[in-house]
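Remarks on the structure that follows.
Left out: one protein chain. Kept in place: all the others.
By written order: A, B and C. Residues from 1 in each chain.
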Amino acid sequence: MIKDSIIKDPSLADEGHKKIDWAAQHSPVLNDIARKQLADGSLKGRKVAVTVHLEAKTAYLAVLLHEAGAEVTVTGSNPLSTQDAVCAALVERGVRVFATHDPSEEDFERYIHLALETEPDLLLDDGAELAARLVESHPDLMEKVEGATETTTTGILKLRAMSEEGVLPFPVLGINEARMKHLFDNRYGTGHSSIVSLLANTNLFLSGKRVVIMGFGWVSRGLAKYAAGFGARVIVCEPDPVKLLEAHSEGYEVMNSLEAAEVGDFFLTGTGNLKVLRREHFERMKDGAVLANAGHYDHEFDLAALREMSVTEREARRNITEYELPNGNRIHVIARGRLLNSGAGDGHPVEIMDLTFALHALGIHHLASSAHSFEPGIQALPEELDREVARIKLRTMGVRPEELTEEQIRYQKSWR
Amino acid sequence: MIKDSIIKDPSLADEGHKKIDWAAQHSPVLNDIARKQLADGSLKGRKVAVTVHLEAKTAYLAVLLHEAGAEVTVTGSNPLSTQDAVCAALVERGVRVFATHDPSEEDFERYIHLALETEPDLLLDDGAELAARLVESHPDLMEKVEGATETTTTGILKLRAMSEEGVLPFPVLGINEARMKHLFDNRYGTGHSSIVSLLANTNLFLSGKRVVIMGFGWVSRGLAKYAAGFGARVIVCEPDPVKLLEAHSEGYEVMNSLEAAEVGDFFLTGTGNLKVLRREHFERMKDGAVLANAGHYDHEFDLAALREMSVTEREARRNITEYELPNGNRIHVIARGRLLNSGAGDGHPVEIMDLTFALHALGIHHLASSAHSFEPGIQALPEELDREVARIKLRTMGVRPEELTEEQIRYQKSWR
Amino acid sequence: MIKDSIIKDPSLADEGHKKIDWAAQHSPVLNDIARKQLADGSLKGRKVAVTVHLEAKTAYLAVLLHEAGAEVTVTGSNPLSTQDAVCAALVERGVRVFATHDPSEEDFERYIHLALETEPDLLLDDGAELAARLVESHPDLMEKVEGATETTTTGILKLRAMSEEGVLPFPVLGINEARMKHLFDNRYGTGHSSIVSLLANTNLFLSGKRVVIMGFGWVSRGLAKYAAGFGARVIVCEPDPVKLLEAHSEGYEVMNSLEAAEVGDFFLTGTGNLKVLRREHFERMKDGAVLANAGHYDHEFDLAALREMSVTEREARRNITEYELPNGNRIHVIARGRLLNSGAGDGHPVEIMDLTFALHALGIHHLASSAHSFEPGIQALPEELDREVARIKLRTMGVRPEELTEEQIRYQKSWR
Partner (left out) sequence: MIKDSIIKDPSLADEGHKKIDWAAQHSPVLNDIARKQLADGSLKGRKVAVTVHLEAKTAYLAVLLHEAGAEVTVTGSNPLSTQDAVCAALVERGVRVFATHDPSEEDFERYIHLALETEPDLLLDDGAELAARLVESHPDLMEKVEGATETTTTGILKLRAMSEEGVLPFPVLGINEARMKHLFDNRYGTGHSSIVSLLANTNLFLSGKRVVIMGFGWVSRGLAKYAAGFGARVIVCEPDPVKLLEAHSEGYEVMNSLEAAEVGDFFLTGTGNLKVLRREHFERMKDGAVLANAGHYDHEFDLAALREMSVTEREARRNITEYELPNGNRIHVIARGRLLNSGAGDGHPVEIMDLTFALHALGIHHLASSAHSFEPGIQALPEELDREVARIKLRTMGVRPEELTEEQIRYQKSWR
């Protein structure tokens, strides 16, 4: 028996509708897919369980799946990112929701299990939250699942381990590996929204400041790009010597993080690793150093060590914790080391999530469409769907990509 | 008889103290001036009336004047920018305050007159709000006034008119003409904070978007610089052909605003003129165009015309009004055309206001110091004080400007 | 009696015609002025003496003046910048030329005097070379002169001294003060062409390198802008603390030149002062430091000191002199400290000189036109001609500047 929605406050729906409508207005790719691919009936009657950061942009994806005929149940992937107003609006639009902002741990778990108990055919997953619990606690429901999409690298790593242990009986499409995901969401999306959140929360001036970026992967490249765009002098610290030289050729300063710790005004992490900034860095930092994290998990700073070193800890400003060290220096940590852009802002730009969710929508549609059959285990989203998202986006912009002539195609093939 | 402070809610002081402390931490120039110039006793017992956007950064200036021995009374220069928490904290720190957030028009007027009734020796003015009312309504108090500082071009224009009519009997130091003001506050400060506010309020993606900048004065140059820094394709519209060619050489697209109206995604104004965007522009705009103003007054858009043209007007998102035109196109106006950065954000970056307020502090000190005597009327802040602010800032950064050798000084003079 | 042209080799004319035609193709503003203003007959029969860096762009200006009916005589303003092929082509087009590449000092002087002996009505001067010699040696010819245009600040300074001594009996229009000159020629033109010359001559990689810019006036801003655009990390050294803070806010590193000397890879000067880099800098420099000058005179480096300090001096590559210091470090000086862009390249971009020479052409036309009468002494080029050049340039680009409405004009005036 499936319970009805559990949300905090239905009266907040109006604000939620506004936010969802704003996302809808700025999601031309999803709108196009809804009118075409999703309208072909393949989702009719399919049960879809969705777990994501539950705010307006994801809500809009859920609405479109619902409007395509699916029975959609949504739950949050993170206790703090769920917005109650959006949940209330979702329920009014016919989507089942099990989610409240900042729930108890038990409630958070309960919501996910309730979503699984709807006996979904398809999973739209983030960090393998649904898949992992399905395998552990609902083996009976597993064979019903036709497939899943997974948005994060972290989730893929978990699923790969499950697959290797032979406990993943359905196909999972990895969204992060699609170029339209990591080149845009990880790089431009994270960089853009993190720098905006950093400046909106601190009211500080970035131009001329020294911003230390830990790592030079896609996320860090985005951080560096937008920080430099606002006039910061960027310093990059990275273990891969080739990436470090790329950073240097981009005009960024490159150095070891122990040296950078002494000169940085801002420190941004986006490595995916843990304790990237730790005691040996904190004790070298200047008074007033600001630390913010753009990586998935909140363990890129060793906050336990910072707390231990500090004589006081207090809220210096909304979303900013100040730690005072025995030498009088103050270190400021934004959003307690959680994701800067969603923990202290509205998350990625709408247009970027339009691309990421378009990949999910096509992935779910691909899994649901009867024409395909899949091996269990992790697989890439078909390259063709990746390009399709790009082509739709260009079409909504009125841009025609170059077309190769017959002669050019022949020429290229002649070397293959 | 002087009334005590009038504020909304003394219990908000804690939050106000946090914000003021944050400003204090990031105001090295003001702190240096407080320790040196202000500590010489010239302000002891002087009554100073201050009217400004009443938030943390101005509050900190008032606190420093108070700590230098002045009797400081503060009121707000704009009904909406006053922050009640900051007012509560100011009172606890010994500054008299007449200000509440969003007061009635009568109250707003009353507060300014109450500030004048303290019989100030010195005025720190914004838009000539204090000076104009003094001349009109308190002629008896005018001769007590030793001088004023004025922060805006608009205020200077009013004061110049007063001076020409012979009704300005005290000296006024124009702060805006100082290089450390307009090159930093107008250009970097407005540009930086306006782009941050634009993106924090809309959650939209700027990279690749076409941003139309109306004007190419200091404010507009800042807007263009930071928009381009975030990957926008900037379009500049400007009547002065020389400035327009400068914009072109910077790599910005230049065109007439009627053409720009058809292609822009975002429209930013910073001209100081009125009806810069009007009916003929609105009717050409694309669906979803976003309009925001960074100029002093809220009349750069002809909102009356927009309203008249529209079939609906509604709040699309916090701080965003959506106008739907008969052709179905939606136009989004941020902060109802008021200053984008302070109407929908925290105003200029702290470090920038540290410079502007340092000029005010030195100006007030200069007026109060017995060594000087001044002619009535508007005059420039002495060039030496302008440079002094720059020198202090560099010193706090540990930077030594170049020193010319004897031979170089001789060489330069030899041509004069 | 006026001698015929003196040039090196008439057989070089073909190459000169090509270069002049290339300049002509890319000089839309001059072409427009030739078709309109110059075609009104005011220059008919007027004798014009021109002294400039004698290469294709200036040659084209001379040709246009000739085609407008003037009797034009040209001589070089600098012994080394004269191109013999261009001179040969000029003669074939009907312009009298007294100039050869790298003449003896006596010949250089003789050529200028020959130009003056043509009894010119109008002078187009560079560094006051014509005016100074006229005053000193040809007092009899002075009263015939109706006026002059002068392109450099250096020339204006000389002329001002002459004016103050009462020995300048004709009007001189200062071209450098026009916005269309110094904002474009000094900033964009010098910066653009100097960085190109630096890289074409050294075959070195600029990205990630530390480029020390001495000064932060118009020339230095251009150098910094284009160096940064190629991925360099720019360091600015400047005595004016306000300009130094501007450099800092642009994201450039700022420091004292003695510190900069230790870390710079490239050193560029553009201050107008002398011995900007000297012994105390040379002895701190890294092995391989490259020095180049973009300022008018070749005394911004103290080459005498460098030579004295060095154990060897040799040509390391075309246009590059290598000095080896006793500690083994090698210092590389481009073009012996002469103007980098014209001493080791083709000078400013054509389109930039089109603007500068358009100002000269309008200035000469303005002086020649009977409608005006002028006081003797230095005066600004009329603001209207400055704007006219900008307007023509925009028209050739098909760009319409913004037009103010009646209401906007009234609004602006209401404050005046």
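The definition used in the following text is that a residue touches a chain if its C-beta (ideal position, glycine included) is under 8 Å from a C-beta of that chain, and two chains touch if they have at least 3 such contacts.
Here the structure is a predicted model, which means the values were calculated and not measured.
Enquirer: Of the residues C:30, C:352, C:367 or C:389, which one touches the chain left out of the display?
Expert: C:352
Enquirer: In the whole complex, not just what's shown, which of C:22, C:297, C:374 or C:411 touches the removed chain?
Expert: Touches the omitted chain: C:22.
Enquirer: Which of these touches the unseen chain: A:15, A:55, A:121 or A:386?
Expert: The single option touching the absent chain is A:386.
Enquirer: Among A:80, A:244 or A:263, exactly one should touch the missing chain; which is it?
Expert: Of the candidates A:80, A:244 or A:263, A:244 is in touch with the missing chain.
Enquirer: Going by the contact rule already stated, which one of C:60, C:188, C:218 or C:301 would touch the omitted chain in the full complex?
Expert: Of all options in C:60, C:188, C:218 or C:301, contact with the hidden chain holds for C:188.
Enquirer: Where does chain C touch the missing chain, residue by residue?
Expert: Spelled out for chain C, the touching residues are 18-19, 21-22, 25-26, 188-189, 192-193, 196-197, 199-200, 203-207, 225-226, 228-231, 288, 315-317, 320, 330, 345-347, 349-352.
Enquirer: List every residue of chain A that touches the chain not included in the displayed model.
Expert: So the residues of chain A touching the missing chain come out as 154, 157-158, 161, 179-180, 183-184, 188, 214, 237-242, 244-246, 248-249, 254-257, 273-276, 386-387, 390-391, 393-394, 397, 399-405, 407-408, 411-412, 415-416.
Enquirer: Could you please point out the chain B residues that touch the chain left off the display?
Expert: 207-208, 228, 231-233, 248-251, 253
As a convention for this text, only the chains that are shown with their structure count from here on.
Enquirer: Between chain A and chain B, two touching copies, which fits better, same or different residues at the interface, with half of the numbers shared as the threshold?
Expert: same
Enquirer: When the centre of a chain is set as the mean of its C-alpha atoms, what distance in Å lies between chain B and chain C?
Expert: The answer is 40 Å.
Enquirer: Between chain A and chain C, what's the gap in Å when you average each chain's C-alpha atoms?
Expert: Distance between chain centres: 54 Å.
Enquirer: What residues in chain A touch two or more of the other chains?
Expert: 207, 228, 231
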